[in-house]
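Please read the structure below before turning to the comments.
One chain of protein is taken out of this complex; the other chains stay put.
Chain IDs A and B follow the sequence of writing; residue 1 opens each chain.
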Amino acid sequence: MLVRTASLTKHYGDVTALDDVTLEIGSGVVGLVGANGAGKSTLMRILLGLVPPTSGSAEVFGLDVGTDGLRIREQVGYMPEDDCLPNDISATRFVIHMARMSGLPASEARERTAETLRHVGLFEERYRQIGGYSTGMKQRVKLAQALVHDPTLLFLDEPTNGLDPAGRDDMLQLIERTGSAFGISVVMASHLLGEIESVCDSLVLLDAGRLERAGAVTSFTGTSNVLLVEVDRDPDLLVARLAQRGIAASIVGRAISVPLPPQTPSATGTATGPATGPGGTATTEQDRQDTSLHRLVVESVAELGLPLVRLSRQRRTLSDLFRDDARAAP
Amino acid sequence: MTDPQAPRGTIYDLGYRHYEGPRLGRRYAVRSLVTLSLRSTFGLGRGALPKVLAFGLVLLAFVPAIAQVAIAAVGRGIFEVVEYADYFGLIQVIIVLFVAAMSSELVGNDRRYHTLVLYFSRPIRRDDYVLSKITALALALLCLTLGPQLLVYLGNWLGSSRGAGWIADHASELLAIVASSVLVSAQLAAIAVAIAMFSSRRAFALTSVLAVLLVTFIAAGTLVAVLDDPGWAAAVMLLTPLFVMRAVTLVLFDAVPAVSTFSHDQDPADQIAFAGLPGWAWVAALVAQTALAVAVAVLYYRRAS
Partner (left out) sequence: MTPAISVQAASRWFGDVVAVNDITFDLGPGVTGLLGPNGAGKSTLLHMMSGLLRPSAGEVLLGGVPAWRNPDMYAHLGLVPERDTTYPFLSAWQYTLDSARLHQLPDPEAAARAAIEMVDLTEDQHRNMGGYSKGMRQRAKVAAALVHQPQVLILDEPFNGMDPRQRAHMTEMLRDLGRSGRVIVFSSHILEDVEHLAEDVLVVLGGRLAASGDFHQIRRLMTNRPHSFTLRCSDNRLLARALVDRPEVALVAFRDAELEVQTRDFGAFTQAIAPLLSSSGVELYELRPADASLEDVFSYLVQR
């Protein structure tokens, strides 16, 4: 475990930023989800040893944040949410300085800076003053200063803030590479579920300082027991034909929804429940169990001469999770 | 020897490499911060304007020293344009301008751009940041305090055409030069940073420092001139940084004037003499002011960000 907290609490006067939070974070890319003010930034700051907790304890790499903050910071990189870069210095000079402040000797600092700026995608612009950079470039510099000393763990606070969709994609790919190709563990705070789903292996949800949920992303996503079929016209014809063949289906929005029979455990005893890999590479066991139904649907579509656009199991997304929560309680 | 006909070609791995080199720890980081702050004080790595300002002020600080040396070289005898003890008084405004401008830059920038958080996420202690800034400013100030006086000393030595013997005779002066420069630089650097850190707007920080240093000096001088009681005069002067600075310098050079009557002519040296305090009291006051400023700065940054 990289991070452990026990009953971690932080008050700022009347405001409770963190309320009795006990969690564990392992390696990989972890998403920290919650609204502004939910406690994500406070948690990161406590783990960095920047802010002392009001009560409770926290450990990073087995080191206590209160007494060993300095040693923790040697191996951790931090990319804050807000603007924090000086305007009147070049990216190269700034990142070199930050590298030296993390203990790298002068020439190593220079080399690592050049490499890191290349990895984050800053090329000739690195010699210009940061004041003239676009938001996307500034975010890259922020990431570079967090990476330059080769940390074991990275804290990223809303890394795609202010980026347009293309820039957001680039940054997410970079984060994904950091986790996989660079082999650095990442804790990423975000309020956008799509990002968390695409990049993170596990998530931690904070609400008003409390820990609401934690777990692998795949345990919240995966495929559900509903088959979605989309035809480009006359869906009601297909529904009728399926009904004739004993298949109950209904029209939901653009698609036809066919409830599937509940999963039976496979012969080898491995439970194939509703959860599967997010990439859609379902277990073959599950595929085989569905195919008779799929065949019926395809045949019906072909008989009716309808254009078939989609036939796939409905995927549960993280937003579904919160939609259900929202319906349950305001 | 490779076969020239064999196909050649290699792709080198440009993927991310982990850093296996040395990590030098807190002392090195602090040294780097001091160095970078010092460099930025003199405008290195920034535009032309900061350089002009910094080096311009330094040059102005040297003017009396240069004049002294030039005259001595021409005049062929010890002709003192300026005494060591008076030097700071002479260039007081320049020193204050320098420390006001530089302090607002040193701590103002990081506040304005919110860069503090990036420093605090480094493996240094909270206090290291502000202590480094004060140290850097003090070191920069030495260029205006120690530098010119050493030049005067050098000029006097060369003018004496005596060699090593002269140095032995004037060793105490050298000691006083170094001591006064170091104390004064530390005092003004600490006070300036402790004032400038409250504002992220450069102009505001600069004028605040100027106000606290110069205005208090002028006000105190005027006040002391109308006070008849040495005790009150001493109290007012002990609280005024520039008075304390002047006093310490006079004390270290053993140049406190002896006054039998107190003339209301507002000469700071006379006013200091009027207070009638023992030398160590002034030195203690300087140390106290410096320590207080440092404490305020440290406490402020402990709660920051």
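Keep in mind that, in the parts below, a contact is a pair of C-beta atoms (placed from the backbone, for glycine too) under 8 Å apart; a residue touches a chain by one contact, two chains touch by 3 or more.
Here the structure is a predicted model, which means the values were calculated and not measured.
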Visible chains that the absent chain touches, using the contact criterion stated earlier: A
Among A:N87, A:S180, A:S219 or A:S319, the residue in touch with the chain that has been omitted: A:S319
Candidate in contact with the missing chain, chosen from A:D20, A:D64, A:E176 or A:D290: A:D290
Contact partner of the left-out chain, one of A:G28, A:G121 or A:G162: A:G162
Listed residues A:G26, A:P259 or A:P307, member touching the removed chain: A:P307
Residues of chain A in contact with the chain not shown: 33-38, 162, 164-166, 169, 191-194, 207-208, 232, 254, 280-282, 287-288, 290-291, 294-295, 298-299, 301-302, 305-313, 318-319, 321-323, 325-327, 330
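Everything below uses one rule, namely that only the chains that are shown with their structure count from here on.
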CA centroid of chain A to CA centroid of chain B, Å: 50
Complex interface listing, chain A residues touching chain B: 48, 50, 70-71, 73-74, 76-78, 80, 82-89, 93, 97-98, 100-105, 108, 112, 115, 119, 145, 149-150, 177, 181-183
Complex contact set, residues of chain B against chain A: 15-19, 21-26, 28-29, 32-33, 36, 45-47, 109-110, 113-115, 117-125, 305
